[in-house]
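Every protein chain of the complex appears in place save one, which is left out.
Every chain is named by a letter (A and B) in the order it is written, and numbering of its residues begins at 1.
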Amino acid sequence: MAASWEIVVGLEVHVELATDTKLFSAAPSRFGDEPNTNVTPVCLGLPGSLPVLNRRAVELAMAVGLALNCEIRPSVFHRKNYFYPDMPKDYQVSQYDQPICSDGWLDVPGGSRIGIERAHLEEDAGKTTHLGGADGRIHGAVGALVDYNRAGTPLLEIVSRPDIDSAAEASAYVEELRAILLALGASDARLEEGSMRVDANISVRPAGSGELRTRCEVKNLNSLRSLRNAIDYEARRHIDLYAAGDVPVQETRHWSEDGRTHSLRSKEEADDYRYFPEPDLVPLAPDDEWIAQVRAAMPELPASQRARLHECGAEAEDAQVIVGRGLAPVVLGAVDAGADAKRTVTHAVQNLALDGAELLDADRLASLVNLETSGQLTATQAKTVLVEMCARSVAALHAAPAEADFPSDSASAAARALDPAAIAAELGFEAMADHELEALVDQAIADSPEAWEKFCAGEAKVAGVFVGAVMKATRGQADGQAVTQLLAQRRDA
Amino acid sequence: MSGANKSEKRQVRQQEGSPTHAASREEVTAISTDQVAHVARLARIELTPDEIEHYTGHLGRVLEHARELEDLDLADVPPLAHPYPLRNVFRDDVPSTPVDRDDVLEQAPAASSGQFEVPPVLGEEV
Partner (left out) sequence: MSTALAIAADIRSGARRAADVLDDFLGRIETHDGDVHAFNTVTAEQARAAAAAIDALVDEGRDPGPLAGVPVAFKDNLCTRGVATTCSSRMLEGWQPPYDATVVQAMTAAGAVMIGKTNLDEFAMGSSTEHSAFGPTRNPYDLGRVPGGSSGGSAAAVAAGFAPLALGSDTGGSIRQPASLCGIVGIKPTYGRVSRYGLVAFASSFDQIGPFATDVADAALALGVISGHDPADSTSIPAAVPDFAAALGRGVDGLRVGVVSEMTGSGRNRAANGGSPPGDAAGDVLDGIDADVTERVLEAADALADAGATVGRVSVPAVTYGLTAYYLIAPAEASSNLARYDGTRYGLRVDGADVEEMNRLTRRAGFGDEVKARIMLGTFALSAGYYDAYYGKAQRVRMLTRRDFDAAYADFDVLLSPTSPCVAFRFGERADPMTMYRCDTCTIPSNLSGDPAMSVPFGTGADDLPVGVQVMAPALGEETMLTVAAALERAAPPLPGPPLAGVAGSTGART
């Protein structure tokens, strides 16, 4: 028995691609709508319907593959045959032995290089809701309802090699993959909402042995925390089994919130999927020119973004936060447009954990930071304006043009509605005239003569009394730094 | 011209004998009742034991005939999946109008709450 064990993990990550329509049908690929309203004959598997491949889905898959240093190869769709009510044709169209992307890698920040075995396109299934069982569980259900809105949504399944050796590394891999997907606009990649789904193949081996032992596939990992905990739990389970002279069984297990993995019962014939080439689709063979076009259209990737953020003075952790929020393009863009790098990074880290932040325009963010650094807005005001900019960006995205929240439906009015200076004006954040501030400072000195004496005697911390008074008088809108400067001027005069 | 495209290596197999002869051979080798029962489960078709016998005979006769392929050396011949060699057929990512849900659910054996209703789903469960 080996003295120490190492963890061996390979991850299979399914991501929903951010297309407007489904993989093989022109039905809208959209969630949250009434059941069975985003379906065509193809999504329902109606007799006589035929699939046609979505070019955009292929291009997104190619872009992800290129970002993961994969080879883009000719590929063929196969049918994977099995019965399930939420599979409208009772087969899934998927790439089998000829995936579009193969043999790449992903560098985990601060960690090692994880091999990518393949990434392939396939269609998602619909959604089954079990009726009558406790908590919508299968057990005890009296029936089920099926909604095919999700059926046919394009999925890219990204399969890593078993190169991951810890829960932390698995988590970092998924985070980095997510950042890449966000940077490419390939997916919104939300684990909690299921637009990114992670299955972990977990085994253990004696440290340094290099062997591959029996693995278990763990599903239902809805957060990075679940992923980490499941890996640690499952690895411990394997180690305990080996320690007891037993061996794990190769199987699929389900992570549940009780902090354990559970075996899934499977049917005897479940494995015989009878793959064969999908005759309704023709082979996919991207040529070099197309691949080059996709590559040329790719935005900057997270690793490069982090390096540039670092050059802007961002700490590694802050850079990671900014990249993780998908804010690197807007932050770097604002800095390129002349905004103060430190202030921009600080805003992004402290004030932009918000919906709509990724919608911000780099030039507008730069304008905002400039308003602040030039003293026209205080830090507090700048934050308020920033929050408003994000909120309006979200509203502008969701509102149909005709019913937008804007005072006018003209484009220039829309642009004005997002302009930081205009928002500041709307909120009454006019930069205070110097003489107004001076009057307020003088009033504060007059109101606290004892404190003023102490301040003049060199007790710098008493300044807070006057700054507080001015802030109170201006309901927090005064620039604290300007007040401090005025106090010093009065003292030294 | 004629005969010129005849593959030299291709072997010619004698035609089968009488159906009775073929039947007696297939019972031994082509497909068993257990295999037919397994295939019926995979294909989700309920069969009685008599029907399994019946289909074992039917499938056996066809598979017995398929044995003629055993004699063909096809190692150098790639498989052909599509009769016409098209590549890269796509659709633009532009949504179309979905079908009317009521039209579709009207044709469903059972529906409720805008969804297709089925008996309980057993199978994979923790």
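Rule of thumb we're sticking to: a contact is a pair of C-beta atoms (placed from the backbone, for glycine too) under 8 Å apart; a residue touches a chain by one contact, two chains touch by 3 or more.
Note that this is a predicted model, so its numbers are computed, not measured.
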Contact partner of the left-out chain, one of A:146, A:341 or A:365: A:146
Per the touch rule stated above, chain A touches the missing chain via residues 41, 44-53, 79, 81, 83, 85, 88-91, 144, 146, 271-272, 274-276, 279-282
Which chain B residues would touch the chain omitted from the figure, given the whole complex? 1-7, 10, 12, 14-15, 19, 31, 35-36, 39-40, 42-47, 55, 58-59, 61-63, 65-66, 68-70, 72, 74, 77-84, 86, 89, 91, 99-100, 103-104, 107-110, 116, 118-123
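In this section, only the chains that are shown with their structure count from here on.
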For chain A paired with chain B, centre-to-centre distance based on mean C-alpha positions, whole Å: 43
Residue ranges of chain A touching chain B (in the complex, touch as defined): 19-21, 26-28, 34-41, 44, 52-58, 76, 83-85, 128-133, 137-139, 141-148, 254, 256, 262-267, 269, 272, 274, 277, 279, 281-286
In the complex formed with chain A, which residues of chain B make contact? 38, 41-42, 44, 81-82, 86-96, 98-99, 101, 104-105, 112-126
